[in-house]
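A single protein chain has been removed from this complex, and every other one stays in its place.
By letter and in written order, the chains are A, B, C, D and E; residue numbering begins at 1 in each of them.
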C-alpha cells in the first residue's frame, strides 16, 4: 500500500506542478491586459524568459541552495545539476519540477510592477538573480529546513516562540518576496511617463485588454488549486486527503471573499463596481490564504479573504496616490501587502495554534519574525541589485522608446497587426 | 487498499472540481465573444460575481438544502456553514467544492441569455437566488437523495415507473435548469435594441470576437472531461476505472458528433459552414450526453450528439425568428433544449434499461417525469423571481445605457483601450 | 494493490488525455495569432473540424488499423467501432481516447502550414485521410506492435540493429509526420499572394495577434506535460513514478533550452530577441525531446533543446528564403525538422543505449531507419493525396477570396466585429 | 459638389445610416474617431477616478451634388439630434472633382446615378 | 495645392501604395473606413442570413502640388480599377496651405522635395 501511496502522491505533485506552471500564462495575460498594447510583445517575452531562466538556473544551482545541506541553516550547497543529494520518498525529478515552478512564480511577479519601461536585458539580469539566490536562500530558511523551520526543541525559533515559522504554500516565501522586489523595482524605475501630472495627481493609464487580464486571473485562480492543495505533497491516506480537500476549500473561499470584498468596497467608494480592481481582489484573497490554508477554518479563510480584499483597495490607492510609486498591475499590493497580511493573520486564525483560538502569541510572534526576516532579505537583495543595475547600466529605457513602445525598439515586432 | 482507494477517488474528484471550475472562464469568454465589445467588462464581471456568490452561498446554506436530510425528500436542512452533517467516505470539504462548481455552472448559464441589457445589481439578486435555493432544491430531489431518486421499492418513482430518475452529471439538473431560467430571463428582459427590425425580422448582432468565443468553447469542452467523468466520484477499482473511461469516451464522441452535425446542417442550410453555430453545436452535444454518458454506448453517444447538433440549429432559429426571444449566446437552446433532449434520450438509449434496448418504457417515463418536474420548478421560480425584480426595481438598463454600453455606465471602465 | 495500481494508471492516462486534448486550442491560437485576421474564422473552424473528424474516424476505423492485429506488422484490422479486440489491462475506452488525441495532434499540425489559402472542403478531405490511415498505419508499425517495434530476437529490426525503433511519445510518429505533410501541403499550395516580391525576396506577413499566439504556446507547453509523461501510461510503482517524473523534467528542460537558444540566436543574428521565433523555439525543444524524454538525462535534454532551438532558426530561414516555401507558422521546421532531429539525437544521447554513451551505433541506426521509413510513408501519402486533390478539385481558393479573406467567402462571418 | 462631414454620436449612427439610405443617399463612408468637446464621461480605473473628454464618435463623409446638400444636412440634423451636449457637428466644404474608379468618369455625373 | 482623397478596395491597397511610391508620390496617409454603396456581402451569423452594405475600405489622402494632380489620379484610377461594382471614388478638393512641422515652413515648397 505504501508503494502505491507514494505513486499517488507523485501524481498529485506532478498535477500540482502542471497547474502552477499554468500560472505563468496567467501572470503574462494579466500583465499584458493591464498595460498598453505598444508593450505587449515585451511583456510576453519577459514572462517566457523568466520561466526559462528560472527553470535552468534552479535546476543547476538554486535547487541545491534551497534544499542542499550545510551552511548552518542559512544556505544549502549548490547542486550543479546533480540531484542525487536529495533524500525524500518522492522522485527527486518530480520534486525538482514542483519547486521550480514555485521559484518561477516568485520571479514572474516582479515583471508586472516594472512593466512598460524596463530594459529587457536588465530584466534578464534581475530574473537570473532571483532564481539563482534570492529565492533559494530564503526558501532554504523555511521549506529547505533552515533556521526558520528548525523544529529541534533547542532551535532559535522553538526556544524563542515555542513554535516555528509556518508558511504552507508561500504567502511569504513566494508572494511577499515577489511583492517586495516588485515595489523596490518600481521605486528604482520611477513612474511611467505621464503617470503623474504636473500637479502630482495620479492619472489613469488604462490597460489595453481587460478580457485578457480577466482570463489571466481565471488561469491564476485555477493554478492556485495546484499551488495550495499541491503543497501538501501527498494525497494518500486519510490525513492527506482531508488536508488537500480542506486546503482546496479554504483557498477557494478566500479568493471568493477577496473578490467580493474588493467589489463592494469599490462599489461604495467609487459608486461603481470596478472590474480592474476586483480582478486584483481575487488574487489578494488567494495570496492571503496561501500561508495558512491548512491551518485556518473555512470561516477563517473567508475572513482572511475579506481583510485582504478590503486592504488591497486602500493599499493600491496609497502606493499610487500618496507614495507615487507606479505599479501598473498592483503587484506590490497584491503579492506584497497581502502576502504579509496573510502570513501574519495565520498567526491569529490558525485553529491549532493561533492567538484568536487561545493558544497565546508565540506562533503569532514566529510568523511576524519570519515574514520580517524574509522580506528584509528580499528588500536588501532588491536594493543592492536594482541600485547596482541602475548605476552600472541603467535600468530604464530612453524616454523615446518608452513613448513609442518597447515592442518596436526592443524586439522589432508589434503584437497586433 | 480501501484507504488508498478513497484517496485516489478524492484526487479524481478534486481534479474534476478544478476542471469544472475552469468552465467558468469558458462561459465568460464564450459570452464575451458572442456579444459586443461595449459590454465586455460587464460580462466578465457577471461571470466572476456569480461564481463568488455561488461559492459563498452554497457553502453557508445551499449545501445543506441540497444534501441535508429532512423535508420528506423535497428539501434538506440549511447547514449554516457547518459541514459535519455529511456522512460520506470522501472528505466533505472536497465534496462541497465539487458540488459548488456544479452549482456555479448552473448559475452562470443564464448570464449569456441576459447579456447586454441587464442591470448589474439585479443580476446579483438573480444569481444569489439560484445558488441559494433554486438549484439546491431540485438538486436535493435528485443527487441529494430526494423523491426523484428514492430507490426504496415503495417510493413514488419505483412504484410508478419501476425505476428512478437518472441524470448522471446534470443534463437536467444543471443545464436544463440554467437553460430554462435563461429563456425566462430573456423573455422578461425583451430583445436588445435593434435586434428585431420594424418589419419584425431578426437582425444579426455579430459577436465582437469569435476567437475568444472559440477559446471559450475549447475550455468548456476540456472542463466537461471533469464534469462528466468526475461525476462518477470514484476511480478506484475495476468498475470505476472502466466507468470513467467509458464516460470520457461517450462525452467526447457526443461533442464531436454535435459539432459535426451542426456544421453540416449549417453548410446545407446556409451554403456555408458557420463557426458561430458550430461552437454551439459542440456544446449541444456535450449538454445532451451529460445525463446518460454512463448508460449509453459509444454509438449511442454519437446518436445523441447528432440529434442535439441538428435540433440545435432549428431551435435557435425558432426561438430567434419565430418566438422573437433574444438570446445572444443561444443558452436556452444549448442548455435548455439539448438538456431536456439528452435527459429524455437517455430513457431510450440506455443500454441497461432504455426503451430502444427492449427494457420497456418505465425508465423513459421516469426520465420524462423527472425533467418535467425539474424544469417546471425552474420555470416557476424564474417567473416569480424575474417578475418580482421587474416590478420592484426594473430588470433592464435604460435605453441610453444599452446604446452606449453597460461598461461605461455600470462599471466606469472599458475593456479595450 | 495491483487493482488500485491500474486505477491510478487509468487516472494518469485520462489526465494526460485531457492535457493532450487541450493542445488543440493551443494549436488553434498559435495558428490564428500568426496569421491575418481576415482568415481567423477559417483557422478556428479547421482546428475544430480536424479534431472532430479525427475523433470519429479513429474511433470507427483508425484505432483498429493502429492496434488491431494481422497484416504482418504493416497494418492492423479496422475495428468498425468495436473495441473488444483490445487486450490490455487499462480500460480500452480510456486507451482509445488517449490514442485519439495523439492522432488529432498529428492531423492539426498541418493546418498551420496550409493556412490562409486552402479550400475548407479540401482541408476536410486531407484531415479525414490522416486520421483514417496515414497516421494509424505508421502508428501500427511502432506503437501498435508492428515491424519497427518487433522485439522478437529474429525480427528485422533486432537482427539488423540489435535494437528496435524507439519513439517514446511521438517526435517521429506524431510530429515529424505532421511536419512532413505540412511541408508537402505548403509546396503544393504555393506561397500566399504577396509573400515573395517580384525580386524573389521573402516578405514578412506579420501575424495579427502575438498575444493569442503566446497563449497558444503556453497551452501547448502545458499540454506537453500530458503528452510526454502521460505516454508512460502508468504511474503506479516505483519504476513508473520515477519515469514520469524524469520525463516531466526532461520535457521542461528541453522546452526551456529550445526557447533560450532561439532567443539568443535571434538576438545575435538580428540584433533583437524575437518573440515570434522564440515561441517556435519553445515548441522546437518540446518536439525534439518527445522521442527520447525517457532515455536521455536532464543534461541531455538541455542539449537536445539547444540544438533544436538553434537549428530551428536556420531551418525556418532556409525553407522561407531559399526554398521559397511559405509556411506561415513554421510547422515544417518545428514539427518536421525538429521531430527528425529529436528522434535521431535519441540514438546518440540515450543513457541506456545511445552512441555517445558507448553503446555503439546499433540503436542510432534503428532510429535513423525508423524515422526514414515513417517520413517516407508520410511523404508518399502526402504527395499522392495533395496531388490528387489538386488535380481533381483544386486545393487553393481563388486569388480574390485569398485577398478578401477566407472568412467571408468560406464561412460568411468575420472573427472581429 | 460638396463634401459633408458629420461627427455624430456612436449611438445615433444606425439611425442616421438608415435615414440617409431611405432618403436616397446611397453612398457614403464612415470611420470611428475620438471627439474632444464639452462632453465628459466619468471613469474609474484601478482606483483612479477621472473624467475623460475623449468620446468615441463616428465621422460620416458624404460627397454629393450641390442640390442634394440641403436635404442631406436636414436628415442628419433631424436624426442625429438628442438635444443634449455632445450631439456633434456637420462641416460642409467644396469638392472640385470626383472620379469613379470603376468607370474612370469624373464630374457631377459620377454622383448622379444617385437616385 | 490639392487634396486627393481616394476610397479604394482594401485588397487593392498594396498595389496602389506601390504604384504611388514608384511614381514619386512619396507621402501620403491612409486609414481604414467603412464604405456604404452598391456593393453587398452575404453573411450568416448564428442562423441569421443577411447581406451587409457595409464594406471595409481604405481611404488614402494625398496632398500635392497642382501639377501633380493629374498624374496621381491617373495612377490610382489605373491600379485600383477592377471594373466590378465597388471600386470606389476619388475626391479632389482645394488646400489653402501646408506646413511642415519639422521645418516650420509652409507653402508649396513643403511639398516640393517630393521627388
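Operating definition for what follows: a contact is a pair of C-beta atoms (placed from the backbone, for glycine too) under 8 Å apart; a residue touches a chain by one contact, two chains touch by 3 or more.
Keep in mind that this is a model prediction, so the values were computed, not measured.
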item	value
Chains in view that touch the one left out, judged over the entire complex	A, C, D, E
Sole residue of C:155, C:202, C:351 or C:417 that reaches the chain not shown, by the stated touch rule	C:202
Chain A, residues in touch with the chain not shown (by the definition above)	194, 400, 403-404, 408, 411-413
Touch list for chain C against the chain that is not drawn	34, 202-207, 266, 270, 272, 274, 276-277, 280, 313, 316-317, 320-321, 330
Positions on chain E where the hidden chain makes contact	3, 17, 21, 26-31, 61, 63, 93-102, 104, 110
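Operating definition for what follows: only the chains that are shown with their structure count from here on.
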item	value
Furthest chain, CA centroid comparison against chain B	E
Angle of the C-alpha superposing rotation, chain D to chain E, to the nearest 5 degrees	120
Interface composition of copies chain B and chain C: same or different, split at half	different
Euclidean distance of C-alpha centroids - chain A vs chain B, Å	35
Cα-centroid distance, chain C relative to chain D, in whole angstrom	52
Whole-Å gap between the CA centroids of chain B and chain D	45
Residue numbers of chain E (touch at least two other chains)	43-45, 49
Where chain C touches two or more other chains at once, by residue number	1, 4, 8, 11, 15, 209, 411-413
